[in-house]
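A single protein chain has been omitted from the complex, and every remaining protein chain is retained in its original position.
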Amino acid sequence: MNLNFASDNTGPVAGPILQAIVDANAGAAMPYGNDPWMRQVTEQIRTLFNWPEAEVLLVATGTGANALALAGLVQPWETVLCHRIAHIEEDECGAPEFYTGGAKLVLIDGAQGRIDKDALAAMIARTGGSVHNVQKGALSLTNVTEAGTLYSLDQLGALTGMAKDAGIRTHLDGARFANACAALDCTAAEMVRGFDMVSFGGTKNGCMGVEAIVMRDPAHHWEMQLRRKRAAQLWSKHRFLSAQMLAYLQNDLWLDNARAANAAGQRLAKGLRDIGARMEWEPQANMIFCRLPRSAHDKAQAEAQYYLMDNAEEPLCRLVCDFTKTEAEVDRLLELFAG
Amino acid sequence: MNLNFASDNTGPVAGPILQAIVDANAGAAMPYGNDPWMRQVTEQIRTLFNWPEAEVLLVATGTGANALALAGLVQPWETVLCHRIAHIEEDECGAPEFYTGGAKLVLIDGAQGRIDKDALAAMIARTGGSVHNVQKGALSLTNVTEAGTLYSLDQLGALTGMAKDAGIRTHLDGARFANACAALDCTAAEMVRGFDMVSFGGTKNGCMGVEAIVMRDPAHHWEMQLRRKRAAQLWSKHRFLSAQMLAYLQNDLWLDNARAANAAGQRLAKGLRDIGARMEWEPQANMIFCRLPRSAHDKAQAEAQYYLMDNAEEPLCRLVCDFTKTEAEVDRLLELFAG
Amino acid sequence: MNLNFASDNTGPVAGPILQAIVDANAGAAMPYGNDPWMRQVTEQIRTLFNWPEAEVLLVATGTGANALALAGLVQPWETVLCHRIAHIEEDECGAPEFYTGGAKLVLIDGAQGRIDKDALAAMIARTGGSVHNVQKGALSLTNVTEAGTLYSLDQLGALTGMAKDAGIRTHLDGARFANACAALDCTAAEMVRGFDMVSFGGTKNGCMGVEAIVMRDPAHHWEMQLRRKRAAQLWSKHRFLSAQMLAYLQNDLWLDNARAANAAGQRLAKGLRDIGARMEWEPQANMIFCRLPRSAHDKAQAEAQYYLMDNAEEPLCRLVCDFTKTEAEVDRLLELFAG
Partner (left out) sequence: MNLNFASDNTGPVAGPILQAIVDANAGAAMPYGNDPWMRQVTEQIRTLFNWPEAEVLLVATGTGANALALAGLVQPWETVLCHRIAHIEEDECGAPEFYTGGAKLVLIDGAQGRIDKDALAAMIARTGGSVHNVQKGALSLTNVTEAGTLYSLDQLGALTGMAKDAGIRTHLDGARFANACAALDCTAAEMVRGFDMVSFGGTKNGCMGVEAIVMRDPAHHWEMQLRRKRAAQLWSKHRFLSAQMLAYLQNDLWLDNARAANAAGQRLAKGLRDIGARMEWEPQANMIFCRLPRSAHDKAQAEAQYYLMDNAEEPLCRLVCDFTKTEAEVDRLLELFAG
C-alpha cells in the first residue's frame, strides 16, 4: 500500500504516458522540437485553450516553465506581483530572479492563499512612477493555489482584469492546472481567458517530467525559443517530452487524472474533518493543510510519508493526493491518524 | 532502414535504459534526488572515476551540464578558455554566459579541433593582471572534440597540467565521453585524471535525456545543488534520471554503445575515403566531417538525413553514427554517395 | 533664500570639499585609485572605524556603494534582509538585484522605520533549509533610517548580533552615517562595530559625489576591486573622488556638516510640532515626515520645494535639511506652513 502523501510528484507515471514514451522510441526522430509529436501538441493546446495563434514550448520542470514564462513577460527592472506563498517565491530558489535577470517579486497578501483584490489594487497603485523604482511588470496567479484552494473564474477574471487595466502582463502558474479545471468544472479555455502566458503542468499529474509554456501571442515565440535554449531547457531527444504531453492531452487523460486526485483529496479532507482536524485553509482540490494533535502523527509517520510544516502543538501537516491514490490508501491514512 | 546521420541525438533510447525507466515506475519515490537509484549512481561514478569523494548531480541536457559545471568553476569576471569550435561557444546560445553571470569565453585555436599547447600558453600568459581585465578562470576541453577527433591521454594531461600550473580550474565536456574512452581504449579514471569537473554525457549514447555533472571536490556540492535548483534543472520525479544513468553505467552499457557507434563511424569513414571523400578532420570516433562533390549529395539527401555545413562546391558534410547504426545502414549511405 | 527641502542632495558642495577638488587639479596623477590622496583616505578610515585592516573603495553614488557592498556579501541565491522601506528596496530601481546577480531582498517590518527584533528572528528562522529555498545571506540596516529615525547603538548591536549568531553577514547603509553619529553622539567606531561592510556616505552631507565602501575583512579587496571595475564604477581621474573624501574626513568636516543639518532638522521639527503638525515618525536627525492640512501646503509649495508622499487630506510630506540650511530658512518655511 502506497502511503506517500508527501507530494503529487512522488507518484509514478500514468500508464498511457509511459506507453507513449515506449511507443515514441522507434527509429530516428529529428531533435530539438522538430519531431512530429510536437506539432500535434501545439495544435491540441491551441484548441484546448481556444488560443488559435498560441505557441507552445515544452520543458521538463515546473520551475523551468515558470521562470521562462516570467522572463518572457518582464524586464529585469520590473516586478512580478504574486502571493506571499507562491511557488515562484517560496520554492524555486530564486529561479525567477535568475531567469528574468533580477526582476523583483513583490508579495501580496490574501486569505486562503488567494491574492486579495484590494491588496493588489494598493500595490499596483504604488508601483513604479519614478526612475528610482522598479516598474510594473507582471501578475502571476497560481490555480490550484499553494494553499490547496481555488480561484473561481470570476476571481481570476477580476484580478487579471485589474492587471490589464494597469498595463500589467499576466501569468498563470498551472502546475495543478488540471486539478483546478476539474474542481471548478470549467474548460481550459475558461481558465486561461485572462492570461498572456500559462505554465501548463503535466509532471504533478501523471507525466514523467513535462510542462508546457503556452504563450497567447506568437510574437514572442522566437525570443522564447532562444531563452529556452540559453537556459539549457531545450531537449535534444525532444520527442520524449512531446510524446508525454500528447498522451496527457489525449482522451482527457489530464482531466481524468486530476479528477481522481481531487476525489482522493476530498475523501481525505472529509475524513480528516470527521476526526477533528482543523483545516488551515479550505481544501478544494487534492492538497490539504490541516492541524492534528502531535500524538496523531507519531503513529502515522511510522507508516505514511508527508510533511510537517511547523513544530506547533498541533503541527501543520501537508497531505497531497496524486492521481493514483486509492480509497483504501486514503482510509488507511485516516485510520492511522485516528489512532 | 534508418538513414538518419544528422546527430547522435536523433536515435532512440537503448533497450536496457528504457526498461530501467519502466521498472522504476513502481509506486512512490521521494523526489528531487532523494531516490534510492541516485545513491547507487554516485557510488558507481566514484568507482569509475576513481574519485572517492566525488559528488554527482544529474540534469537532462548536455548544455545544462556544461553551463552548471562552468558556473561552479568560474566567477563572472573570469574567463573560460576553450577551443574556437567548442560546443559551449558555438552551440549553446550563450548558456555558459547566462549560467556564469557573464564570464567570458576566450577562444583558442588548434588544428583538428584540439587546443594547441602553445596557443594555450600564450593566452594564459596574457590573461588577467590588472583590474581592467577579466581574470583567469577555467579551461574547458572536449573529448571527443567537436571536430570528431580525440585528445590522447597525454595531450589531455599536458593541457590540464598547464592549467593547474597557472591556477586555472579544468572542465571536461564529455558529451561523447564514452566514445572517447572506447576509441582511446582507456578507463574513465584515466580520462578524468586532470579535471576538476566533468560533464559525463548519456543522452547522445543511448539515454533519453540525462547527463551527470561530476565534481571531484565535494566542497562544492551544496552550492552546486542550489545552482541546479535555481537553474530549474532539478527534477521532481528524479528517479527517472537516476534510473537512466544507473542502467547506462551497468554492465558497461555506456562503453558497449560507444564501441558500436565508433565502429559504425569508422566503417563509414573508411568507406568514404574509398569513394574519394576528403576528410576535413581526422575522424577518430563516431563523427565525420568530410567533403564530397555536390552531386553526391543530391541523391543521398533524398533518402538520408545529415547536415551540410557550407555551400562550397564540395560542401562540408557532418555525418554522425549513434549506437544503433548497422553495417547495412552505413553501407547504404555509402552506396548513395557513390551514386 | 534657499527653500529647497526636497532632499539633502539638492544642496551645494561644501567649501572645503570644492577647494580640495580645485587643489587636486594640479599636474598629472596616476588614475584608478593609484593617487596619493587615496592612501590617506584608507588610513583615515581605518583609524576612524578602528578597523586596522579595513580596505576602502570609493564610488560616486550611494546606490553604487550599497549595490557593490551587497554583491560582495551575498551569493545570487541568498537573501538580503532589510526593512520594508529601505533605500535598497524602494529607491534603487533594483540595483541590488542587478549587482548581486538576482539575490532576493526579504522585507521585514518594524515601527519607526526600524527592523523589529522579533520579526527579524522569525524571518531568520524560516529562511533557507532546503534546496528549494533561497538561503541566508546578509542583513542590511540603515542609520539614519529612511524614516528619519535612529537605531541606538544597543539596537544595532542586538540586530547585528542576531545576524552573526545565524551566520548572516551585515551591511550598514550609511548614506546618512554622519547624521547618525552626530545625533547619537557616538564615534564612527561605535557605529560600525557589528558590521562587515559599510556604505559610508559623503554625497548627502557636502560632497559632490563620493561614497566609501569600507570592508572590514581585507580578504575581499581584490574581488571587490574587480566588481567595482566590472560595474563601471572605477574612476579614471580617481583623485577627484579621493580628494573629496579626504577633505570630508579632515577636521571633522563630516561631523560638523551633519551637526548643522541635524540642528536645522530639529529646529524645523520643533516648529512643525508647534503649529500642530502630526509626526509620522519621530524625527531624530535631519529628515522629517509629517502631516499638515492641505491648505498649509498650498502656500508653502509656491515658494518652497519638498515632496508630498500621498494624497491624503493631510498629506504626508517629507522635509530634509542639508548642512547649509539656516535658521532663517527653516523659520521662513514654518511661516509659510503657518499661513
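Order of writing sets the chain letters: A, B and C. Residues in each chain are counted from 1.
The working rule: contacts are C-beta pairs under 8 Å (C-beta built on N, C-alpha and C of every residue); 3 or more make two chains touch, one makes a residue touch a chain.
All values reported here derive from a predicted model rather than from experimental measurement.
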Sole residue of C:A20, C:L73 or C:L234 that reaches the chain not shown, by the stated touch rule: C:L234
Identified contact with the non-displayed chain, of C:T127, C:S140, C:T203 or C:S242: C:T203
Option touching the unshown chain, where B:F5, B:W37, B:W51 or B:F98 are the choices: B:F98
Positions on subunit C where the hidden chain makes contact: 2, 4, 6-7, 9-13, 18, 21-22, 25-31, 59-64, 67-68, 92-95, 98-99, 203-204, 208-209, 226, 229-237, 240, 305
Where the unshown chain meets subunit A, residue by residue: 32, 75-77, 101, 131-132, 135, 223, 225-230, 234
For subunit B, the residues touching the chain missing from this view: 76-77, 90-94, 97-98, 100-105, 107, 131-134
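Convention: only the chains that are shown with their structure count from here on.
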Chain occupying the most central position, where position means C-alpha average: A
Rotation, 0 to 180 degrees and nearest 5, that superposes subunit A on copy subunit C via CA atoms: 180
Interface composition of copies subunit B and subunit C: same or different, split at half: same
Subunit A and subunit B, separation of their C-alpha mean positions in angstrom: 33
Mean-CA-position distance for subunit C and subunit A (Å): 42
Whole-Å gap separating subunit B and subunit C, where each centre is the average of the chain's CA atoms: 50
Residues of subunit A whose C-beta touches two or more other chains: 92-94, 98
